[in-house]
Each structure stands twice: as structure tokens, then as C-alpha cells.
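All protein chains but one are shown at their positions in the complex.
Residue numbering begins at 1 within each chain, and the chains themselves are lettered A, B and C in the order written.
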Amino acid sequence: MDLSYTPEEIAFRDEVRAFLAAELPEDLSAKVRSGATLTKDDMDRWHAILNRRGWLATIWPEEYGGPGWTPVQRHIFDEETARASAPRIVPFGLNMLGPVLINFGTEAQKAEILPRILDGSDWWCQGYSEPGAGSDLASLRTKAVRDGDDYVINGQKTWTTLGQHANRIFCLVRTRFEGKPQEGISFLLVDLDTPGIEMRPIRLIEGGHEVNEVFFTDVRVPAANLVGKENAGWTIAKFLLTHERTNIAGTGFSVQAFEEVKALARQIRRNGQRLIDDPLFAARLAQVEIDLEAMKITNLRMISEAQKTGHPGVESSMLKIKGTVIRQTLNDLARRALGPAAVPFPAEALAGNAAVAPEDHARDAGRYFNNRKLSIFGGSNEIQRNILTKAMLEL
Amino acid sequence: MDLSYTPEEIAFRDEVRAFLAAELPEDLSAKVRSGATLTKDDMDRWHAILNRRGWLATIWPEEYGGPGWTPVQRHIFDEETARASAPRIVPFGLNMLGPVLINFGTEAQKAEILPRILDGSDWWCQGYSEPGAGSDLASLRTKAVRDGDDYVINGQKTWTTLGQHANRIFCLVRTRFEGKPQEGISFLLVDLDTPGIEMRPIRLIEGGHEVNEVFFTDVRVPAANLVGKENAGWTIAKFLLTHERTNIAGTGFSVQAFEEVKALARQIRRNGQRLIDDPLFAARLAQVEIDLEAMKITNLRMISEAQKTGHPGVESSMLKIKGTVIRQTLNDLARRALGPAAVPFPAEALAGNAAVAPEDHARDAGRYFNNRKLSIFGGSNEIQRNILTKAMLEL
Amino acid sequence: MNFEQSEDRRMLADTLRRYLAEQYDIAARNAVAYEAPFHAPARWGELAELGLLQALAPEDQGGFGGAGFDIATVFEELGRALCPEPVLPALMAQRLLAAAGADAEALLTGATHYAVAIGEPEAPWGLDGLTTTAGKSGDGWAVSGRKSVVYGGHVAETLLVAAQAEGKLALFAVAAGDAEVTGYGMIDGGGAAELFLDASPARLLLADATDALQDALDAGTLALCAEAVGAMDATRELLVDYLRTRKQFGRAIGSFQALQHRAVDLVTEIEQARSITVLAADALGGPEQSRRVSMAKNLIGRTAKLVAEEAIQMHGGIAMTWEAAVSHYAKRLVMIDHQLGDTDWHLARVMADLQAA
Partner (left out) sequence: MNFEQSEDRRMLADTLRRYLAEQYDIAARNAVAYEAPFHAPARWGELAELGLLQALAPEDQGGFGGAGFDIATVFEELGRALCPEPVLPALMAQRLLAAAGADAEALLTGATHYAVAIGEPEAPWGLDGLTTTAGKSGDGWAVSGRKSVVYGGHVAETLLVAAQAEGKLALFAVAAGDAEVTGYGMIDGGGAAELFLDASPARLLLADATDALQDALDAGTLALCAEAVGAMDATRELLVDYLRTRKQFGRAIGSFQALQHRAVDLVTEIEQARSITVLAADALGGPEQSRRVSMAKNLIGRTAKLVAEEAIQMHGGIAMTWEAAVSHYAKRLVMIDHQLGDTDWHLARVMADLQAA
């Protein structure tokens, strides 16, 4: 039992730190810190920087352009990029479609698509959820009917994150209507400029535009765009849910959020004392600090287990639950810390001299509301509890 | 809307207070305050005092010897007796069997049994739960088979509170084995000296003897001891659950417990300051004080509603849930307040000069453990949530 | 003891509820709540005509209410409709004007918007540590300082400003045109403003205003509690309806016991929130006013956040959207904790009472 990194791991961490110090643009990290919305150009820029270093597709095998990292190295990379307030890697092409193609795609699909993900030619988005199929994904109803060499798609997808920047979408569609719902689902690749597709923005609780609805009306897609076998799409969906979840605990983001709240609580003065000297606030902050310290170890224990077995176990559902609760608690503390200064909206509308909240914190309340999503999207915490019930309690 | 008592209610409260000041024996209230176990004689003594005043059967109609109080008067009485650390009224004869007989019994049963409850000739106990039928009472299996003018009982009851003091027991028994389980249950009265009955003590978590198991082997009971119709016992069981719950919120006990913790936190000194000056402890105490203040109003709102409609609604399940949580929180704070001094056991074993905890608090840890029962017995809080789900959410 | 609402208040509540439901359905509400002037000026006069403002003042001050239960009745309905009109500053201003013996007719008719400026960046809640100062200037006074997040300050014609003057906390009236006022919307709808006072001409209303200001804060805090109760009630209705109708895995999600028990716990907590608000309303005007109001705001702060977060979680993704009414209720419920003292701030006041020998 030894919690210290090996000399090799420390060397790697220092390499990542040096890279970030040299290559992460200051304007990008400032935006990330303040919770501002990144533009497509911001994200493309960061992807390109990582791609030049060979550190973009962190979970791909080396033969396809991955860096060949161990789970611990990936963890170090995630922690360090979060600490440095680097933009998150947009996961749809890199962490979702990429591994799917590598495992289920044809050679032609891999050869065509993977390089275009790496070099930014394609921006992929995800067509999974539907208005009537959220937690219960297997009940999806968007249908794709074979017609000659094409599939013809009709239906609606929703929660398509950053779809406004995308030129392509991978979808789960229904290709068979009898039998078990799970056995009639296929995985299709679709160009977003195909006639019959309409994308509409969804405005989120705090006012931002992050997700979209996508409507399909008689959309013709070549049958060659099928990944895996027809009606075998559920296997791919499950593969994504159980095998390729990376950085699920998000401890790097939480560490960053903790440091921000701590700095804020030292900066804010109320009635002659620093907020951090208010015992009730300090107690809240200390408690979540302790939870986070434990979470870091829980995360490492499970990464270490994954390193041994080759894939994360269902215990990663615990990381999802507890990790999101901790991040949400930290967002909650940032909001609380601001007091009335959390109120103004939209932050951008305030003239400089009227600034109410400390610089970099004007969006903290919005971030608190937006991050309620953490415990809902990507398999709600209730779904995670169901998974854990089955797997761990065998009930 | 007016939270003050009417002049009549205030006069009544003063009457109760004067009565308690004059009639409640000091040794009994001291025992109650310290959490010591009351003897049968203690309880009989208090019952006799109340009976002399006509205040023993507080929920019986006047014609049977009740005081004819309104729900608000009953509430005032409950509050004042709790505040004065009077012993609780033992409910089995007075608050459970009495109303059952008044509503379902024959004239002969009423004439024989009710006076003997009032004058203490009989001590009744309850035979409801079985090892396999707790929350799911309808699945009870103790059977009573008609044989001539008798029923012959075989089976086992458990959680029979204070059965060690009782000479009679009222039981739910199965008299029909086909059909819906609820429709084969009868309500029987049994003398505990009938051959074939064995009562065994159950030792509780903190070491005390409060409940018992009762075993029935070929126990012959006259058929005249049936209350209501054969196989109609479930109606009586439900009547008890929904119509005669009194003082369910237990706010009087909680007020008393709160005052005790507050006094304790002012008395205990730790590292040069009073415990009450520790902001973390004070925050816990203030928070439960506030919850209790709200609870008192919630309780009064529902009593006022009951006064209007004649019976408490299912909302009383909320009183059960929240009332038990508040009492348990107060027990928890008393235990915490003591620090290491909560540890010694049994408190009685300590010589006077070795006393670790402040006088009257030596049993606080035991009380905390014992009162975990509050959220389990009498319909667990989970069962209350099921009831509320059905009734209020109509789900 | 009597928990029945009086006939007058029941009629007022019914009238308001009907009017607000008609005029502020969620789409209409959002259309005005998030765009300057962050309320509906056309509705303001109508609300005044319905007696909304007069219900907040006692008869001898030109109204027909003014008791704790009047305030609670009005604000519960405002909360239920998520109404963004600046009624809170009107309530607080009315009590200050009455304390100063000043005329409040223009306030009660809705002709003039008042705002109450107490909080400052480093003293956001309560009366301790305020640094805005006033000095004599010719025949009148001049006030200097910064007031932060002044509710309704963006539309007020007259600002009632708390400032240190001659060793006491005093109350001044400042015309909006005499101050630098930067208005903005609030994240949960409605508007507020930053006030920059630099020797702004001011009229002295009360030389020793501490008690009057505390009373205004208490009444405002009670109003927020009642508003939260109304908003929680509406949220509960949205949630229960959603649990009944939304299907996943072929069943209404309300058939899942884990959600049922959480929903029941919410309903229980909402009843507790209603009770503590009744307690505070009853205490207004009595010796326990400040203490019970603080108790209420602490419990409301805890419960409103719980209700908001649980309602979002049980709704799932849809609650993350602007389109869903529940998202706006959730925002209001959470942000009420940022107004007039948060749950910890009020807890500390209750703790101080426990600690006092």
C-alpha cells in the first residue's frame, strides 16, 4: 500500500505540468475559470494543441494515435488539466465514437473517420436520448427503415450537447419493431447536412445554449454508415456506458472548484471578518474538503483496480454518484459565499464599475444551476443506484 | 389565524399545571427525567392519581368515564404532562383496547372490562406483531380454531410491550385460512393465566426489558372473548391505526428533551468554554429547536383540522415521521453533548464518586439507542411514507 | 387557537390567485421577468387596484391590513405565481415611511416606486457594519456610499437609504435622479440595482432609524418566507403531476418507491415550512418578531433548497431547461436564500439567543 506516485509517474506529471505551462493559452484558462461559455474556436484551438503533442485521444490505442497511457497516467493528465483550468476535451468524437469504431467499426470506417476526429475536420455529436427515452434508453423510437442501399430516418433526438458546432452525429435508431426493445436498435453515422435534419437549440435553466434537439424527417443515410451489425446497437450503447467511462469522478474539477471556493471565502469580507472565519461556512467547506480527499483515494483505488482488470467495474457508479454530489456541493458553496452578489443576471450585462461579485465569480450562481445536470445526464444517480443494487447487493 | 390559546384554553392549561404541581410525585418525575425504568408500581400509582381526577382515559367519551376534552385540550394535557416529566400513560388498555371496546364491543364486554381498566384491576398488553408479521401485519399466522364454545390458539406474538406487568392480552389471530389474508383475522381477548401461555423477555439494544415474546400452545379461550365479528378483526386493527392515534407528534416529549439538552450544553464545559458556545454544537441545537418550533405548529394545525373533521387525517403520518426524527435528533444531541461521559454502562454500576456524566444524564446514550425504536415501532417511517404516497400523492 | 384564515384574507388570496394565474402564466411571467424593466409596469397599477399594496399597510396608514398574516397571504400568492413585481421593496418602504410619519399615499396607490437601500458589499444583511455616511449639507443632507443589490432599485423613483449620521443609523430619502443607479436583472427574474452615492442630496426621514430598519427587514424576511411557501406549493404540484404522468421503463416514474419516499419527505418539509411561516407571521409586531422571523428564514432556506434540488432531480433532464416551469421555480427557491440573510446568517442569530446567559 503506497499512495505516492512512482518516480515514472512523477516524471510524467511534471511533463504534463510543463506542457500546460507552455502551451495552455492564458485566455482559455481564464474563460474556464470564470465559467464563461467557450466558443467552437476556443475548443478547436485547444484540441489542435493537444493533437500536436499526441495527447488528444487519450483513451485510444497507440496504433490509432493514442498516447498509450496507463489508467494512472490518464488520471494524472485529467487532474493536471483540470487544475490548470484547461478546457475539457469534447468527448463525443474522441472518447465515445472513437472507441466504438475501434471496437466495432469496419477498417474503412476507422480509416476514414478516426483521422478526421484527431485533426478537427469533424465535430461529432451524439443522438441517443429522445423526449420519451431518457433514463429508459431502450424505449427509443427514432426509426431507420432500410430502403435499397439507404436507411431512412424519422424521429427526434434531444440533449444533443454542442450539436450547434457539429457537422456529424452518431445515433441510436430503431431498426426492428418486434421482439425485445433492446434487440431492435442500431448504431448509425449521419452527416448533419443531409436533407431533412433540423437542429433547434434548447435553452438551459441558467440561460445558456449547450444542448439541442435534432429532428429527422425522411433523412436518407447510406447503409454503409451502419456501425456493427443491424439490431446490435444496444451492445455498443452498453459498451459506452460500462467500458469507456473515463474521469467519471471528476476529482480534478472538484479540486479546482475547492481551491476557488477557498480563495473566495478568504477574499469575501462580511461584517468585519473574512467569510472563512464564519464557523458555519468554514464547517461546510471543511466537510466537503474531507469528502473530496476521500473521493480522490476512492477514485485512485478504482483506477488501480481497473489497471489490474483492464476495465472499470460497476463500482464506478459510486464514483459517479459521489463525485457529482461533491462537485455540486462545491458549486453550492461558491453560490452561498457570494451572498446577494450571486443575484445579478446576466453577468455580462453589468458595466465594469457596477461589478457586484468578485471577478471570475459573476457566473457562480449560473454554474450552480447548470451543474445540477451532473447528477442527471449520463445516467442519473438514480440509475446508478439501480445498477449498484443489481451488481453489488445482488438484490 | 391566531396562535394564542383562548381564555378557556389558558384556564384549562393552568388547571393542568396546578394539578401537576400538587399531585405529580417528585420521585416519579425524577425517574422520568433521568430515563430510569419505571416499575409497575410507579405506573399504577400515577394511573390512580389521574383516575381520581377523572383524567386517565383522556380519549374516552364522557359516558364511559372520559373527561370530554376537545383535541386541543388533549394536546394541552399531553404537553403539560410531558413538560412536567410525568410518566406516560400506559396506552394498551386506555388508548387502544378501550376505544376498540367502545366502538366494537358488546355491552357486556364494556361493562366488565372498562371499569377494570380505569381502576387498574387489569393491565392489558398487545398481541399484534409476530416474528414474520411486522410491517406486514396482515400476514400474521397465530391461529385460533373454533372448538365448541372456545377458540384454541396456537402461535407466537412478539414486541409485546410491558407484557411482564400484564394479566390480560388482546390479540389479532387468524380464524380463516382461505381468501384475502386481511379477511381472516379476528380480535380476541385472552387472560394471561390461561394454561399454554408463556411469556419470555426480549432484551433490548441498550440492555433494558421493555418488550416480550408470547407463545401460545393450545390455549383455550371462551368464544365470548371475541370482539366484533369473527374475521372482522382487520377493521379493528385499521381503526386503531387511523382513528385513535393520539399525541403522535410527541412534541411535549421533544420540548422536554430540548430543554434538557440546552441545560446540559450550558452546564458542560470543554476546554474552558461552555459546550453551548461551541458554534458547531450550537448550530445543531438551534437547528433542531427551529424544526421543533415548526413541528409544534404543524401539530396544532393538524389537531385543529381534527377538531373540525372529527378525526386526524393521513397527514398524521407526517407527524409520526417528523416527530420521531426530531426526538431522535434531540436524543442524539444529548449523547453527543456528553462526549466520553456517555460511555459507561450500565450507569447503575458506577459508584457515586466515580460518576462520569452529570446527574440525570447517565442513561442518555442508552436512551438514544432505545429511541431508535420510535421510527420503527407503531408503523415504521417507511410504512408511513407508503401511506402518504397513496393518500396524498395519489401515486 | 384558530388556524382558519379570516374571510377577508381568504377573499384577497382568491382574488390575487386568480389574477396572477391569468396574467402571469409561466410564459408571460418569463417574458417580463428577464427583460428590462424586469416586471410588467402595466400590471403594477392593476395589482395596486386589487388592493395588493393596501393589504400591506394598516388602516391608520391608509391600508386595510399590515399584520403578519396579511403580508403572508399576499406573498404566498406572489410566490405561487412566481410574480416578479417589486412588491418586497414596497412593503419594506411602507413600514419605514410609517415609522417616519411620512406620507405613503403615492406608494399605496402604486404611483411611485420606492426601494429600500440597506445592504452593502461588506455588510449585505442586517444593520451591523454599514459604512454609508450622511452629513449636513446646506439646509439638507448629503449621503455617500455604495448600496448593493437593492431590490427594485432599477425602477424606484425614491430610494430610502440607511446611513450613519451623527453617531446613529439614520434613514434618508434620495431621489433616484440624485444617485448613480445601475439596474440589472436577477438570475431568477425581477430586477435590482447598484447604488453609488457621492454626496447625493438627501432628505432626513428618521434620525434614529435602527428599530424601524430592523422592523422593515423583519417584515421583508417574513414576506420572503411566505413567497417561498407559495413557490414550494406550486413546485410540489408540478412535481406530483410529473411523477404521475411521466413514463420510463413502461411505468409512471411515480410508481418507483425511491422517488415516492423522497416526494413524501418533500411534502412533509413543505408543511414544516408553512408552519414556521405561520409562527413568524403571528409574531410580527410582538416581542419575538426578530427571533421567530430568523427561525423561519433559516428553515425556509434549508427547505427551499431541498425542494428545488429534489424537484430538479426527480424531473430529470427536462428541469434543466428554460422551457420547463420547474426550472424557474427552482431558481427562485434557491435565490430567496440570498435575500435578507441566508440560512446560516439567520441560524447564527438563533444560536446567539441560545448562548445568551
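Here, contacts are C-beta pairs under 8 Å (C-beta built on N, C-alpha and C of every residue); 3 or more make two chains touch, one makes a residue touch a chain.
Please read these numbers as outputs of a predicted model, since none were measured by experiment.
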Which residue of A:36, A:152 or A:300 touches the chain not shown here: A:300
Touch criterion as defined above, residue of B:111, B:314 or B:343 at the omitted chain: B:343
Touch criterion as defined above, residue of A:318, A:337, A:357 or A:374 at the omitted chain: A:318
Contact set of chain A toward the excluded chain (per top definition): 1-6, 9, 72, 262, 265, 274, 276-277, 279, 282-283, 285-287, 289-291, 293-298, 300-301, 304-305, 315, 318, 321-322, 382, 385-386, 388-389, 392-395
Missing-chain contacts mapped onto chain B: 129, 132, 134-136, 139, 158-159, 202-207, 269-272, 278, 280-281, 335-336, 338-346, 349-351, 353-354, 356, 365-366, 368-370, 372-373, 375-377, 380-382, 385
Positions on chain C where the hidden chain makes contact: 256-258, 260-261
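In this section, only the chains that are shown with their structure count from here on.
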Centre-most chain, if every chain is reduced to its averaged C-alpha atoms: C
Between chain C and chain A, distance of the C-alpha-averaged centres to the nearest whole Å: 37
Chain A and chain B, separation of their C-alpha mean positions in angstrom: 53
Centroid distance [mean C-alpha coordinates] between chain C and chain B, Å: 42
Set of chain C residues in contact with two or more other chains: 347
In chain A, residues with contacts to at least two other chains: 280
